[in-house]
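Just below is one structure, and these are the notes that go with it.
Apart from one protein chain that is not included, each protein chain of the complex appears where it belongs.
Let's look at chain A:
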Amino acid sequence: MSSNAIKSIKSLGVFQKPTIFDKGPGALLPAAYKKFYKEWRSTEPSAVHYIPEQGKWKRDEVTGEVNPVQNIPVPLFYPKEHNSHFWGGEGVVQGFQARSRNTRRVPHFWVPVLKRSVVHSEVLNEYFSIIVTERTIRLINANYGFDHYLLKTPACDLKSLLPLGLKRKILKELEAGCPNVNEEKRQEILQKYGKYLEAYTSEEIDWYGYSFSEACRRIEKQMEEQQTVVPLKHVYRSQLIDKLRAANIEEAMDESLKSSESGLANSWLQKINPFAKKSNP
């Protein structure tokens, strides 16, 4: 039986905890963002700080015992600053060093070596000065360029928000047909990088590379902009006029239901206002 089947059987009758996409503003987020979030947070990144064992099974050389190969990844930490850098999949490893046989283990942090360097995006036609690791530069070289590297690599390996944001920018630029590049190069670049657009729809590109809180803020702002706020006094006024009309009162018949067309100018407040222009001198 496959592990998926076992998992689904085990989850039968078990209460499913609501996830961040089931409550609050997270529930409003579109499927395009959920797809990105899965790619970013729920996909296992490629092994950087350890060498995964190959194969399904291995035999103990001494006892001849056969055991399954289970690669448990090395837990990594990402500090806050990480989101404004580009570490290329590296992270901080917290652990212990056993330096000699007869001494107690010593706590140790393996921290990546950071440096400031320049990356060049052909699609955006721009140079960026960012903090990177040596691994990032090697990956850029191995993928034949910054754009290729960003577009080929899944979000779980890019990890931080800086490269993810740049990737969204590049994808948007490609979708718009690279207006910032001069015409001679434009065709060449579109031909070179156009194939990466096939993996995304327009909405997915629009929602790519936001953190959960950024996405929530964005959707809330969108909802706010869509709503038109009607002052309550206008609502109550039209309700009152409706009631008066229902009671067949003559004065109410001429009044408009919309407050803007109403005779508010002749209201009692207008009359006692000493600074108001007098309509009937």
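The working rule: a contact is a pair of C-beta atoms (placed from the backbone, for glycine too) under 8 Å apart; a residue touches a chain by one contact, two chains touch by 3 or more; residues count from 1.
The working rule: contacts and distances are computed from a predicted model.
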Query = If you look up the hidden chain in UniProt, what protein name do you find among "DNA replication complex GINS protein SLD5", "UBC core domain-containing protein", "Large ribosomal subunit protein bL9m" or "NEDD8-conjugating enzyme UBC12"?
reply = "Large ribosomal subunit protein bL9m"
Task = Among A:V14, A:V62, A:V113 or A:A176, single out the residue that touches the unshown chain.
result = A:V113
Task = Based on the whole complex, identify which of A:A98, A:V235 or A:M253 touches the chain you can't see.
result = A:A98
Ask   = Mind pulling the chain A residues that touch the left-out chain?
value = 2-7, 10, 38-39, 42-51, 67-68, 70-75, 88, 90, 93-98, 105, 108, 110, 112-113, 118, 120, 127, 133-135, 137-145, 151-157, 192, 196, 198-199
